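Presented below is the structure to which this report refers.
Of the protein chains in this complex, all but one are displayed in their positions.
Labels for the chains are A, B and C, by order of writing; each one numbers its residues from 1.
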Amino acid sequence: MRIGFVGLGNMGGPMCRRFLESGFEVSVYDVNPEALSSLGDTAAEPADNLKALATFADVVLLSLPDSDVVERAVLGDGGLADGLSSGKVLIDTSSSRPSSTRTIAGRLAGEGIEMLDAPISGGVLRAEEGKLAVMVGGKREVFERYYEVFQAFGEKIFHVGDHGAGHLVKSLNNLLSARTLASAAEAVILARKAGIAPETLLEVLNAGNGRSYSTEVKFPRFILNRAFDDGFALDLMAKDLKLALETAAEMDHPKFSGAAVAQLWQAAAAQGYGPEGHASIYAFLENLSGEVDHTQ
Amino acid sequence: MRIGFVGLGNMGGPMCRRFLESGFEVSVYDVNPEALSSLGDTAAEPADNLKALATFADVVLLSLPDSDVVERAVLGDGGLADGLSSGKVLIDTSSSRPSSTRTIAGRLAGEGIEMLDAPISGGVLRAEEGKLAVMVGGKREVFERYYEVFQAFGEKIFHVGDHGAGHLVKSLNNLLSARTLASAAEAVILARKAGIAPETLLEVLNAGNGRSYSTEVKFPRFILNRAFDDGFALDLMAKDLKLALETAAEMDHPKFSGAAVAQLWQAAAAQGYGPEGHASIYAFLENLSGEVDHTQ
Amino acid sequence: MRIGFVGLGNMGGPMCRRFLESGFEVSVYDVNPEALSSLGDTAAEPADNLKALATFADVVLLSLPDSDVVERAVLGDGGLADGLSSGKVLIDTSSSRPSSTRTIAGRLAGEGIEMLDAPISGGVLRAEEGKLAVMVGGKREVFERYYEVFQAFGEKIFHVGDHGAGHLVKSLNNLLSARTLASAAEAVILARKAGIAPETLLEVLNAGNGRSYSTEVKFPRFILNRAFDDGFALDLMAKDLKLALETAAEMDHPKFSGAAVAQLWQAAAAQGYGPEGHASIYAFLENLSGEVDHTQ
Partner (left out) sequence: MRIGFVGLGNMGGPMCRRFLESGFEVSVYDVNPEALSSLGDTAAEPADNLKALATFADVVLLSLPDSDVVERAVLGDGGLADGLSSGKVLIDTSSSRPSSTRTIAGRLAGEGIEMLDAPISGGVLRAEEGKLAVMVGGKREVFERYYEVFQAFGEKIFHVGDHGAGHLVKSLNNLLSARTLASAAEAVILARKAGIAPETLLEVLNAGNGRSYSTEVKFPRFILNRAFDDGFALDLMAKDLKLALETAAEMDHPKFSGAAVAQLWQAAAAQGYGPEGHASIYAFLENLSGEVDHTQ
């Protein structure tokens, strides 16, 4: 099975290396030729352009910034669609917009080309270990046929529904992650104002029904030490929240608490926290509540 | 050590029985004399009034509906304060307002009487087993001196800070519990609209960073089966959220996502879900989003 | 008709002078004796205490900071209730809690004493001119009988409902005022980010259905010139919003947009804008959105 890999960024680079290490024949493409150097001394074949890559490969994987870039790469002039043909499959691991994914899948289906959306979560470290979580949307039979592709970079692999369902589930998972983090941050800061140590509050929460991944993992690792080095930029989280809310709005689905939380992340981005780890939402909320950090 | 127990309701009844079973000498009081019958054929001594109970006991425990009732019971005419004297201790296990707790503690301290706030969580079943979680506020030395009192009904016992800190921590734990539940419900309903099974979404969330006590425990036990029989009425949860927000407001502390969520619970109460289990917030949100449940 | 006036602060002082100028016989009281000097060389008779004032007067007016102070002044030991008797009337012009007002009215009614709640709006300048707006709650017949009392300090005088209705209406008016101001501020700042002059946006809004008192009056007078000197402190507005939301919560009434807005005002207070004019919510929102003011 020949792999074509498009987009060798923070996540795409390590994911692509996993295919090379697993013995796949791999052709690669990135708009920035320097990105190819991240693959080092490997057997990856640089493709001249997207069409050439699609002509070569049986399976084309995308790891791109957003749906606009994905649409141009697939459907634009000289794009992947020009090189793909019946029987091939396109797998989009980007954090794309579900409605855009359904549009692309519909266009490709007309020519006998299958598509799966397969966004990932887990961060750079897990990408390097091939232990990402993968949420796959599209036909179940296609998912099963290409299961070994997902095994190259994933550990927890889920088929969650039809086209776009993978992108939607990824976005809902991030939304809940952002909400539990902001909620817990507001609670910890309030408690500290009242003279209660953050460690004490977290101990109680984690023993009770107020606990979440954020209180159990993110606070001890990234926030109590004020390192905020979680490896997932606040800007990207804010972008994912916009996506989740736009998708909900397209479906006329009210998301009361989600909408309030999204504004906090946008305000944090507006105040310059964007490039930092998303756990720095805590520092933003601390400032917003007039709380001064005396440890720094 | 002689125990005086005031308030033999859903939680107070089983908590009081634990003292009797542990061999304490116990005097009891409830405004409703019939409540005493819930103790059955035990050695509990009914007190004639609050003052008499306070005169008899070394330690007085309260399990009452709210701060207004607590204030009247302690500071009102013929109240507990009239019978308490230096060296005795008052322990309030109700879900009271932290500012009220600090007021009472201040008044009692003037007469050499100690107070601890010790709200509990865990529900009726755990109360009967003596396995409640207990969040204690007040002086640490007093907490340690009376540790055996908490052991009679508690399993996870935390000293969290000064007077009122127990009540604040209880309230923050409930707030986070309510928020993760409403957030997850909004996400599950949106996913279902998009054709994704609730079970599938929850499986992915629980494997990732979107997980919380609500997704791990409440959804499988009380919501997916549409029983909503969690044993903690939605009305009480709405009341606790009001308390948390009022406390935050007293401290000039903004709680953006918390405030939005609290309105959802108030709207649910306004629409008649109050007496049902609080997990029925899911049914309310389903209705609000125009989603019809086809399984019923 | 003999007037007893309690509380000679920013608003109470000028209101009391209006009674003296209108030829009423007036007895006054303030916990701070120096406040009496604000009345200058007038015929006001300082009362020795609250009971003495109530014994002297036919009508007692209150202008106090909040419901707690009002309750102590009326129902506390040696309070007004001890001097009031059947046929007299108590008028509370403070911004009190409607539920507290109903409690006091109920207690006084038992002894044949009438009560009216009559909060005012309009600021210090209008108080000096006797041109305040007055929102009166209580029995209509009592309102009509004492109409001349309201005429001493009011211009727009409304009877709005039963006990507490005046305080509720005052609080709802403030809530809407705060919401239109914060909403318009968010819009103006967003427009400015997009290169649209605030004056231009306001001109369009005021010609259309986006207009409000805030866009028509507050922006041109207090905000575009960045003076923020509206004379009503942000702290007091934040306090009124808390009151409105607590009242809604007591009635199990959801207030989605109101709750979100209230957090903004609390955050502004937490960041130190409390003592400034409430129009400085604009400066707070500007900062929150990462917008730098280049005019200063």
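Just so we're on the same page, contacts are C-beta pairs under 8 Å (C-beta built on N, C-alpha and C of every residue); 3 or more make two chains touch, one makes a residue touch a chain.
Values in this document were obtained by computation on a predicted structure and should not be read as measured data.
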(message) I'm checking contacts with the chain that's been left out. Which of B:Leu75, B:Val142, B:Leu224 or B:Ala270 qualifies?
(response) B:Ala270
(request) Based on the whole complex, identify which of C:Asp30, C:Asp92 or C:Glu186 touches the chain you can't see. (result) C:Glu186
(request) Check each of C:Val26, C:Val70 or C:Val169 against the chain that is not shown and name the one that touches it. (result) C:Val169
(message) Can you say which of A:Pro119, A:Pro254 or A:Gly277 touches the chain missing from this structure?
(response) A:Pro254
(request) Identify the residue among C:Ser67, C:Ser94 or C:Ser121 that touches the chain left out of the display. (result) C:Ser121
(message) Tell me which stretches of subunit B touch the chain missing from the display.
(response) 256, 260, 267, 270-272, 288-290
(message) Across the whole complex, list the residues on subunit A that are touched by the chain not included here.
(response) 238, 242, 245-246, 248-249, 252-256, 259-260, 262-264, 266-267, 269-270, 274
(request) Mind listing the subunit C residues that contact the chain we can't see here? (result) 98, 121, 133, 135, 156, 158, 160-162, 164-165, 168-169, 172-177, 179-180, 182-184, 186-187, 189-191, 193-197, 200-201, 203-205, 207-215, 217-218, 247-248, 251-261, 263-264, 288-290
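Throughout what follows, only the chains that are shown with their structure count from here on.
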(request) Please compute the C-alpha centroid of subunit A, do the same for subunit B, then give the distance between them in whole Å. (result) 39
(request) Could you grab the centroid distance between subunit A and subunit C? Build each centroid from C-alpha atoms only and quote it in angstrom. (result) 51
(request) Return the distance between the CA-based centres of subunit B and subunit C, expressed in whole Å. (result) 36
(request) List, in ascending order, every residue of subunit B touching at least 2 other chains. (result) 248, 252-256, 259-260, 263-264
